[in-house]
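Before we start, here is the structure in question, set down as structure tokens.
For this depiction, one protein chain was excluded, whereas all remaining protein chains were kept in their positions.
Presenting chain A:
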């Protein structure tokens, strides 16, 4: 298969995802409203209680709304990654997934294209959110917004691959909501998105260790450091390694011969 054909396929999948995103205005608004409510309401309420946190990569004391922004960026990507996987379950139920998977391209390539498409949509949402946060007064160095981009791509793939793996385990759309609740909320709350790790440790040693083991914590820290023109090597390596593993598992799960789809009798499952 030629490179041009691969490009054509990529354009098709990304184009479809972007088109779907643009057409679903309510989805876009919902994706923005969620973190903005956290920023304007939740962070304002906690301003006094947590207003003097000083933690890396910040060089001085910051207001809570400054601290929470990278976590909310992660939240946007987490919800988007899950939503995109939700759409895969929907596609599977509706049969459009079958159309995609019968194309002559290797399955791993199709899944990667799908992940990239979802990631791009989430990055679009993130930058609109950051622009509003900037006007609200949460301003990072200009270079930080550029350096965030690779971190956002990696995080997009991380949560996308996780969602994809989960979608392969779910047979019906109805079941997916439950998994979302059991995955999204623990991942978000048991991370450094809302509170620094040292603050979690003050509350509970167990919660602190769960947060340390949570890959989403490292994704948020990678974004946070990049936003302030710093590079968190440890967080980046952990996120990259986790993404690779989840990606491999997702591709395996969608493998018609060996994956979960085969056992479930899903598309390409050969039933």
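FYI, a residue touches a chain if its C-beta (ideal position, glycine included) is under 8 Å from a C-beta of that chain, and two chains touch if they have at least 3 such contacts; residues count from 1.
As a working rule, contacts and distances are computed from a predicted model.
A.B. asks: Going by UniProt, what is the name of the one chain that was not included in the view, given "Cytochrome c family protein", "Na(+)-translocating NADH-quinone reductase subunit D", "PQQ-dependent catabolism-associated beta-propeller protein" or "FAD-linked oxidase C-terminal domain-containing protein"?
C.D. replies: "PQQ-dependent catabolism-associated beta-propeller protein"
A.B. asks: Sort through A:22, A:54, A:131 or A:146 and give me the one touching the missing partner chain.
C.D. replies: Residue touching the absent chain, from the options given: A:54.
A.B. asks: Just name the one of A:10, A:39, A:63 or A:220 that touches the chain not displayed here.
C.D. replies: Final answer for the missing-chain contact: A:63.
A.B. asks: Could I get the residues of chain A that touch the absent chain, sorted low to high?
C.D. replies: 44, 47-48, 51-52, 54, 59-63
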